[in-house]
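Each remark here refers to the structure printed beneath this line.
After this line comes chain A, so read on.
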Amino acid sequence: MKIEITRIGILENDLPPQSRIEYEGPATLGGFLGFIADEFGPGLIGNLLDRDQLKPHIVMLLNGRSIRALPEGLKTPIKDGDHIILSIMMDGG
Partner candidate 1 sequence: MAYGYSGKILFVDLSSGDHQDQELSETLIKQDVGGRGWGGFLLNEMAPPGVDPFEPPNVLLFLTGPITGTLAPGGSKYVVVTKSPVSGGFCDSYSSGRLALEMKAAGYDGLAIIGKAKEPSILSINNQKVEILPVPDLWGKDTFQTEKLLKDKYGEEVGVACIGPAGENLVAFASINSDYFRQAARGGVGAVMGSKHLKAIVVKGTGGVRCYDGRRLMEMVREYKTRLGGSDHAQRRMKYGTPLTMNITNSLGMLPTRNFQESVFPEATGEIDGDGVLKDVVRHRGCIGCLIACSKISRVEKGEFAGDILEGPEYETLAMLGSNLGVANRAAVIRANLLCDRLGLDTISAGNALGFLMECFEKGLMRGQPGVTRELKFGDYRYGIELLPQIAHRQGIGALLADGVRPLARRIGAAAEEFAMHVKGLEFPAYDPRAGYGIALAYAVSPRGACHRRAWPPRIELLGNLPPDTIEGKPEIVKRMFDENCIFHSLLVCDFPCKMVPLEVGEFEDYLHAITGIQFSERDLWTMAERVETRIRLYNLREGLSRGDDTLPWRVFEEGLPGGPRKGARISREEFDRMLSRYYQLRGWDEKGVPLPGTLQKLGIPSS
Partner candidate 2 sequence: MPRLKVNENICVGCLACELVCSFQQTGEFNLKRSGIRILMEGMFPGEARVCRQCLPAPCMQACPVTAIQERDAIVELDREKCSGCGLCVEACPYQAIWIDPQDDRARKCNLCHGSPECVQYCPKNAIVLEKNPET
């Protein structure tokens, strides 16, 4: 499946601000995150995840919705054409 990914404040050396990725792994947000980690360096997951939960300062959105507001969290299914945003938390400005 093709996934649109926007990265904000992280992964600057690995991905352009917006790109489309061909993804074949488990069709969940967690699966996709694992794929990103494998593709772009094993250390990466440590920066984004904390015991299988997103670190408090990391934000992940699926089609504009924060995964923290999705009941299945990282187990939420994804499909072809979905848009994922990976970002650091913002607060104030």
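Keep this in mind: a residue touches a chain if its C-beta (ideal position, glycine included) is under 8 Å from a C-beta of that chain, and two chains touch if they have at least 3 such contacts; residues count from 1.
The set was built so that all candidates are chains of the complex that A comes from, given by their letters.
Model, not experiment: these values are computed from the prediction.
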Neighbour of chain A by the touch rule, complex-wide, chosen among 1 or 2: 1
Contact set on chain A toward candidate 1 in their complex: 6, 8-10, 12, 17-18, 47, 55-57, 59, 61, 63-66, 68-69, 83, 85, 87-93
